[in-house]
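Apart from one protein chain that is not included, each protein chain of the complex appears where it belongs.
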Amino acid sequence: MSASGLTAPGFHSKGMRRRRVVNFVMELLAWGAAAIAVGVLAVVVFAVARRGWSALNTDLLTKPPIPFSTAPQGLANAFAGTIVIVGIATLMALPIGILVAVYVNEFAPASIRNGVTMVLDILNGIPAIVIGIFVYGLLVVGSGQSGFKGAFALAILMLPFVARSTMEVLALVPNSLREASLGLGIPHWRTTLSIVLPQTIGGIVTGTVLAVARVAGETAPLLFTSSLVGNQTSWNPTQPLQTVPVAIFELSESPDPADHARAWAAAFILLMFILVTSLTARWLANRSRSKIAGR
Amino acid sequence: MTSVDATPEATRRPFGGRRVRFGDIGLQLIAGGAALAVTILVVLIVWKVVQGAKPAIEKYGLSFITTVAWNPVIGRELYGAGSFLFGTAVTSIFALILATPLAIGIALFLTELAPKAIRAPITALVETLAAIPSVVIGLWGILVLGPILRTTIEPWLHDVLGFIPLFGPPSEAGASVFTAGIVLTIMILPIVSSISRELFLGVPSDLKEGALALGTTRWEMVRGVMIPYSSGGIAAALILGLGRALGEAIAVTQVIGGSVSIQWNLFATGDSLASKIAASYQGATSNLEASSLIYLGVILLVFSLVANILAQWIVRRTARKHGIVRGGHA
Partner (left out) sequence: MPKIGISRKFGLAIGTMVALAAVAVVAFIVAGSAGASPRRTAATATLNGAGSSLVAPLVATWSPVYDAATGVHVNYSSVGSGAGIAAITARTVDFGASDAPLSPDQFTACKGCVQIPWALSATVPTYNIPGVGDTRLHLSGPVLADIFLGLIKKWNDPAIKKLNPKLSLPDMSITVAHRSDGSGDTFAFTDYLSKVSGTWRTKVGNNTAVDWPVGVGGKGNAGVAAIIKSTPGCIGYISVAYVLQNHLSKARMLNAAGKYTLPGVAQIENAAQTVKKVPANNQMSIVDPPRSKKYAVAWPLSTFTYIIVPTTSAKASVLRKFIFWALTAGQSYGRKLVFAPIPKVVLVAAEKTLGKIHS
């Protein structure tokens, strides 16, 4: 710790004035930094909202795209595909994430706990595009793309998130509950499944919702696994399905202003979904936590 | 619970008298299996990616890292990571330089300066910045930010600071390393600021109040107490932000312009490791180009893993130093 500046000169000396000015400037800069951050967020959200809102219409969700045509069209195939692929990804990631969290929190000795936590952090840090290359090499080469393979890639991205948030809620369940249950003769596995886990369902769902919000906007892994798509609206995950982020990516580089309008509208819907779910989840989590802490 | 009557040897329970149910073993196996599967997954990812890059690794070896070329023309094929490493370095360092003071400023604002009422909403807003998908930021970058930078900021910077090679002739098409750097700054700002904020919240208040009681101004207290105390954690935050910047493919590829060269002008086009992979992987003209692209992915993976593990190590070391129980924050 530096000892500079810790002496106390006289209150109205010149040195004190200078120090006050420096302090004021620094505080101003901090206010400015926060203003910039909020400002950038506002600018981006506002840009998407303004352009997206004016391009929003029912066609976007009900009609599939018709390339090279000015006929009324939309991105129905992308919205359908996103719901299917993200849904399947959640079904893949959720059980594994919960099981890993259960193992780490309820069964594992400290060294394995640290090891698995480290593995989860490493998995979280692998760039999404590398995950895309991995799934492509593992599953797509020779056999083709499909919604399932895209969902698998997204599930890998969701896994650390689901596991970590489940671990955190499991840790919050008081040990007295476990001990009481074991003391009554209920076996360990029953305790975990019927007594401990139900306490955490709220947190698990919230963590999953946040994970969904994160992968709903992921583009890179889907480029490798579910991008050679048709224009029909399809719910069949054995075929590659269009997704909203990939559609936005493709439309963003188009020369046609009508394509840009659709991209803004889709981005608006995607952004609203992600923002509303993330903010609500965080607000509920904070509210609930302060309630528990206040007890 | 022990029974009083003498239990014959044959019926005595194994494992030291504890009741063991199949359910226990079953759940432990399944849950443990899941944990093992996740570990195997990480190993598998590394192995598969390295395996995909093998043809390129065998052909070029480590010289790939310094070669500045990407020539798919049949008969003259030559691939190298040099220009992409440079582009990754320039864009990431640019983003770090811009984001660090901003992030620390925001964190300080949220912990020390902001009125209590707006602390929670502003925190939520800054973290919301992290929730914006990269493709949406890229869309905004191509259609809004790029043109604005091209017509206003870049010419102004070139006029004022043009003697520095960094600020050469402005880009014509809006796509440039500069635009990519700004986009990356926006993307790593929330990570660095939220970790810094938690670090600053964790500075023991007696240390802070002690300094203030001695008559320091708030800024002097921050400079003398808070920042040195959190320096390890801030370093980890920066490394995590760097890792995020390294791996960002989509938004960068939308705005960076895609060229293969090493030059200092921020306003020219360039390319980064992740962005090149995203742009070229689908249409690789030969097995050699495809595996060279995966080789780029290997380099990217190595950097990300190093950054990640380094950040984790710093966090663990700092936590031990400050006696914080792992996972417990204010």
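The first chain written gets the first letter, and so on, giving A and B; residue counts start at 1 in each chain.
Everything that follows uses one rule, which is that contacts are C-beta pairs under 8 Å (C-beta built on N, C-alpha and C of every residue); 3 or more make two chains touch, one makes a residue touch a chain.
Computed from a predicted model, the values in this text were never measured in an experiment.
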### Query
What are the shown chains in contact with the chain that isn't displayed?
A, B
### Residue touching the undisplayed chain, where the options are A:L210, A:I248 or A:A261
A:L210
### Query
Of the residues listed, A:N23, A:T191 or A:T233, which one is in contact with the missing chain?
A:T233
### Chain not shown: contacting residue from A:M16, A:V40 or A:L61
A:L61
### Query
Of the residues in chain A, which ones touch the absent chain?
58, 61-64, 66-69, 76, 79-80, 83, 87, 140-145, 161, 164-165, 168-169, 172, 198-199, 201-210, 212, 227-233, 239, 253-256, 273, 277, 280-282, 284-289, 291-292
### Query
What is the set of chain B residues that contact the non-displayed chain in the whole complex?
69-76, 127, 147, 169, 172-175, 257-260, 269, 279-280, 282-287, 290, 329
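FYI, only the chains that are shown with their structure count from here on.
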### Message
Distance between chain A and chain B based on Cα centroids, please, to the nearest Å.
### Response
15
## Note on the structure
Interface with chain B, chain A side, in the complex: residues 1-9, 19-20, 22-23, 26-27, 29-34, 36-38, 40-41, 44-45, 47-48, 95-96, 99-100, 102-104, 106-108, 112, 115-116, 118-131, 133-134, 136-138, 156, 159, 163, 168, 171, 187-190, 192-193, 213-214, 216-220, 223-224, 227, 245, 248-249, 252-253, 260, 263-264, 267, 270-271, 274-275, 278-279, 282-283, 286
## Note on the structure
Seen from chain B, its contact residues with chain A in the complex are 19, 21, 23-24, 26-28, 30-35, 37-39, 41-42, 44-45, 48-49, 51-52, 101-106, 108-110, 112-114, 120, 122, 124-129, 131-140, 142-144, 186, 189, 193, 207, 211, 214-220, 222-225, 228-229, 240, 243, 246-250, 254, 274, 277-278, 281-282, 294, 297, 300-301, 304-305, 307-309, 312, 327
